[in-house]
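Let's look at subunit A:
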Amino acid sequence: MATIAVDGKDYETDEEGYLTDLSQWNEEVGKFLAQQENVDLTDQHWEVINFLREYYNEFQIAPAVRVLTKAIGKKLGAEKGNSQYLYELFPYGPAKQACKIAGLPKPTGCV
Partner candidate 1 sequence: MLHIINKSPLEKNSLDTCLAVAQDGGIILLIEDAVYAATSGNAAAAKLSAAQGRLKICVLGPDLEARGMADRLLEGVTRIDYGGFVDLAAEHKCQSWL
Partner candidate 2 sequence: MAGTIKKFMFVNRKAPYGTVYALESLEVVLISAAFDQDVSLAFLDDGVYQLKKGQQTKGIETKNFSPTYRALDGYDIEKLYVEQEAMEARGLTEEDLLVDVTVLSRREMGALMEEQDVVLSF
């Protein structure tokens, strides 16, 4: 277990930096986690982050990349529903890196 401190409050993470309790997540925590990942958050990033949080709320899992790509395409349009777009936003993998920033656990099947 590790902790990160945001605005004077401690948040527990696992050894890879994923938030342990996703209900503790807020935008400030998201910004902090993004900074650690060297990602400058734009509206396009938030779109994906919010999508991931909605997906998790509905299905209780973080989606695999392929599933995320398809679902984003359906919701936000084909120009965003492709892995090139998502990897530009999150170079270390949309599922892995975006999930971490969104406070979600690591997607199942992700090593």
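With respect to how the candidates were assembled, all candidates are chains of the complex that A comes from, given by their letters.
As a convention for this text, contacts are C-beta pairs under 8 Å (C-beta built on N, C-alpha and C of every residue); 3 or more make two chains touch, one makes a residue touch a chain; residues count from 1.
Since this is a predicted model, take the numbers as computed values, not measurements.
Interface record for this complex: partner of subunit A among candidates 1 or 2 is 2, by the touch criterion.
Within the complex formed with candidate 2, the subunit A residues making contact are 58-61, 63-64, 66-67, 70-71, 108-109.
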